[in-house]
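Encoded as structure tokens, the structure appears first; notes follow it.
Of the protein chains in this complex, one is absent; all others appear in place.
Here is subunit A:
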């Protein structure tokens, strides 16, 4: 593993999960699976002393370093990072807000393609996550299962025959597995059917949250669907619940809603998404919320074939690259809110005005 906290290269590119490809990628942004694990010989984080946390971080790091094939993994000591770099990793979805805001020794191991990360000393000692582009949960499960096997070969986990993997919060005990699929559902929002869909979700043990999960608002018509229960069902059953039972139904509803919008007035819809692209590509200053709102419209326009010269991957990346910490990393210095609005508009213009669509950002 390499200790590396220079994110400038990372900021210029994007993770594999944002490339806008994979099954159902017109509606499904990404598939994420995370596993919660704890070491058998330490208390859970809440009852850990500062020394315990240091000891957990050192133990896990040393054991990860011994794993074959982990040489290219970037290892980041979160405690040493500036506020802006922590926020950058949150926007990138490589760490949680909880670990960014926590105190004491904590770290994250990130693979070069940003497909997986392992957080150390989050709510649980280990939080392993894998992200793939599009609806691709079975590959994500295969990958995270293999990572977990590698780690459990060297780390003795807190485990009970009866309750499975023991976690700090009883909502994660058992498999410790959370499957989350990020969906873009603008047509269900416009046709005001989204509430109805969510209500039906509550009855089948799934949770719906906004773009950044806990602590976020529902912005840009993005919703995250996750399993609610973790005990009493195998990991593959939980993956199937979300990936085969729930998400395909929501996709079907969203497609029907999009068809309805087109049938109700294609010209109006075309005008609406084109205006959104017009604002994004010509504005001189623009807020984060406004950007999310219009990018969401443009993304739907691209997927419905109403906008032809922008790639979905480009839109996906712009959602992340126009966030505050990304803008500041790309600009190379700290910016206040109004300067960020100018920088955001300049950045959007650079990538949306004129002949675009190759999906490359720089």
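Keep in mind that, in the parts below, contacts are C-beta pairs under 8 Å (C-beta built on N, C-alpha and C of every residue); 3 or more make two chains touch, one makes a residue touch a chain; residues count from 1.
The definition used in the following text is that contacts and distances are computed from a predicted model.
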Query - From "Phosphoribosylformylglycinamidine synthase subunit PurS", "Sugar ABC transporter permease", "Alpha/beta fold hydrolase" or "UvrB/uvrC motif protein", the hidden chain's UniProt protein name - result: "UvrB/uvrC motif protein"
**Report entry** Sole residue of A:25, A:115, A:180 or A:230 that reaches the chain not shown, by the stated touch rule
**Finding:** A:230
Query raised in the report: For the full complex, which residue in A:11, A:208, A:261 or A:325 touches the chain that was left out?
Result: A:208
Report task. Return the single residue from A:46, A:267 or A:284 that touches the missing chain. Result -> A:46
Report task. Would you mind spotting which of A:160, A:245, A:264 or A:338 touches the chain that isn't drawn? Result -> A:160
Report summary line: Note that subunit A touches the chain not displayed via residues 38, 40-47, 49, 51, 123, 145, 148-149, 152-153, 156-166, 168-171, 173-175, 177, 198, 201-202, 207-210, 214-217, 228-235, 238
